[in-house]
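The full complex has more chains than appear here; those shown keep their coordinates.
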Amino acid sequence: MPNIVEEFNDYRERMNSNILSDNNKVIKRIFNLDTNAFQSGVLDVRTKELLGLVASTVLRCDDCIKYHLETCYNEGLKKEEVVEALSIATLVGGTIVIPHLRRAYEFWDALEDQG
Amino acid sequence: MPNIVEEFNDYRERMNSNILSDNNKVIKRIFNLDTNAFQSGVLDVRTKELLGLVASTVLRCDDCIKYHLETCYNEGLKKEEVVEALSIATLVGGTIVIPHLRRAYEFWDALEDQG
Amino acid sequence: MPNIVEEFNDYRERMNSNILSDNNKVIKRIFNLDTNAFQSGVLDVRTKELLGLVASTVLRCDDCIKYHLETCYNEGLKKEEVVEALSIATLVGGTIVIPHLRRAYEFWDALEDQG
Amino acid sequence: MPNIVEEFNDYRERMNSNILSDNNKVIKRIFNLDTNAFQSGVLDVRTKELLGLVASTVLRCDDCIKYHLETCYNEGLKKEEVVEALSIATLVGGTIVIPHLRRAYEFWDALEDQG
């Protein structure tokens, strides 16, 4: 069975390297900002990751959802906390979000499976 | 050849069960509401399914489009009626909707093929 | 008290004339298509207007909602029918749609007030 | 000078009453869910309000942003915390979010002014 976590990470890393080696300044600085914005500030990293997850979910981007699910998982957030954030996203974003919820659950399970 | 209708339904049912067994109250109630909202009211089920189809199409969610195409098909709506609804969605939502239109046509054909 | 129906219609008509007199062919043909798409076909005008209303609502465009509310009203659709369509739009589109629902109710009341 | 906080709240309350008195079951249950979803769970109310704020901001709904700014303010969240959440929303949602950021700052100032 293909591991959807590895597959996602491999493609993401490979293409991000490709993009960054291309040296477009605006894009490079956006990537940089992305790293900085999610670091600990007056809000802690866990809260920020949940904010990133909800933003990604209401905007319905599977790859962004996967990325934030993985960082949430690595930060030690519990499934109940992540699901509560996803429930708010589904309420605000509507039932159009549900297909992404299905893939989010599948990805979270895969994260737990690989330990 | 993989049957895209079965594939869609299998994944959908499996993951919906997964989500509902997780017992998040907000998400469960949204799923419930989804069932209720499309039942016959002052508008009949066929009209409501077309409304759901158009909403899904302008919001450009392939899975939601597939779901409503299948319920439209099961309700006995004709292809001409469904396509007329899709044409309004394409006009309102713009040419950005066209790739979803391609997949909608493919899914409708698959629904007809499996009879 | 300003009449929100008249205000909307006056501005809309004035600016549409302005746009159409500008003679950009693509824009003119889109305006034309808009007229054709909502005419009676295999779906009747009332159903199409509800489709237009739901598309406008999930895409959260107040002016488009107002336009379709007015055409629904002129086609003799009842408030209960329009509200049922709006309820599906709110479910699919999420609570982010609610502010537009408030303005839709206000506009419908204004349509009824002016008779 | 018109008080933008009062204006917002007055219109919101008046039209919500109007909508709820209309007795559409789906809409009433969505309103109900909205209240429940933001109550304390495994995530606390403050975190949930920030999630609601970020969802509203990336989906670019001024009224929803105002609503969550006010609940954030009433929950005692500091401007620095709210702005950090808004900065994530602006990064994820892009510069298209900036006009909403301007109105968010204006509304927050109005909340502080009225004490």
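Here the chain labels run A, B, C and D in written order, and each chain numbers its own residues starting at 1.
One rule holds in what follows: a contact is a pair of C-beta atoms (placed from the backbone, for glycine too) under 8 Å apart; a residue touches a chain by one contact, two chains touch by 3 or more.
Everything numeric in this text was worked out from a predicted model, so none of it was measured.
The complex is built from one repeated protein sequence; 4 chains are visible, and the structure file as a whole lists 6 copies.
In this section, only the chains that are shown with their structure count from here on.
Homomeric contact subunit A/subunit B is classed as different-residue, with under half of its interface positions used by both copies. Inter-chain centre distance (subunit C to subunit D, centres taken as mean C-alpha positions): 26 Å. Centroids of subunit A and subunit C (each the mean of its C-alpha atoms) stand 37 Å apart. For subunit C, residues touching at least two other chains, in rising order: 58, 84, 87-88, 90-93, 95-96. Subunit C makes touch with subunit A in their complex at residues 58, 90-97.
Put simply, subunit C touches subunit B in their complex at residues 33-34, 37-38, 41-43, 47-48, 50-52, 54-56, 58-59, 64, 78, 80-81, 84-85, 87-89, 91-93. For subunit B in complex with subunit D, the touching residues are 25-26, 29-30, 33, 36-37.
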